[in-house]
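The complex appears here without one of its protein chains, the remainder shown in place.
Now for subunit A:
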Amino acid sequence: MKHIVKILTLVMAITALWVGLLQTSMIPCSHTWLLPIYFVVSLGCYGLLMVGVGLMNFPTCPQEALLLQKDIVEAKEYLKQKGVDVSSS
């Protein structure tokens, strides 16, 4: 099953639920009409929250850069000894 079909099915289910609420008037009509907007805004806030949390927890590794430079120097020296020219790198 295509992923887009799953998403559309989910959207249709939510829409059906919303229409059901409108029909039965369990919640005041004005609030029910605004539910989709609430839903979209909540999704947006959730997305921003995820980005923020991810940004705060972004793993960094400054020591890896130092280790890489050491490896590069080591490799250059080895290759130079063996006659392979990588001097421009």
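FYI, a residue touches a chain if its C-beta (ideal position, glycine included) is under 8 Å from a C-beta of that chain, and two chains touch if they have at least 3 such contacts; residues count from 1.
Heads up, the rule we're going with is that contacts and distances are computed from a predicted model.
Colleague: From the list "RING-type E3 ubiquitin transferase", "Intraflagellar transport 20", "Dolichol-phosphate mannosyltransferase subunit 1" or "GTP-binding protein of the rab/ypt", give the UniProt name belonging to the chain omitted from this structure.
Modeller: For the chain not displayed, UniProt's protein name is "Dolichol-phosphate mannosyltransferase subunit 1".
Colleague: Sort through A:Ile14, A:Cys29 or A:Met50 and give me the one touching the missing partner chain.
Modeller: A:Met50
Colleague: Please give every residue of subunit A in contact with the chain that is not shown.
Modeller: 2-4, 7, 47, 50-51, 54-55, 58-62, 64-65, 68, 71-72, 75-76, 78-79, 82-84, 86, 88-89
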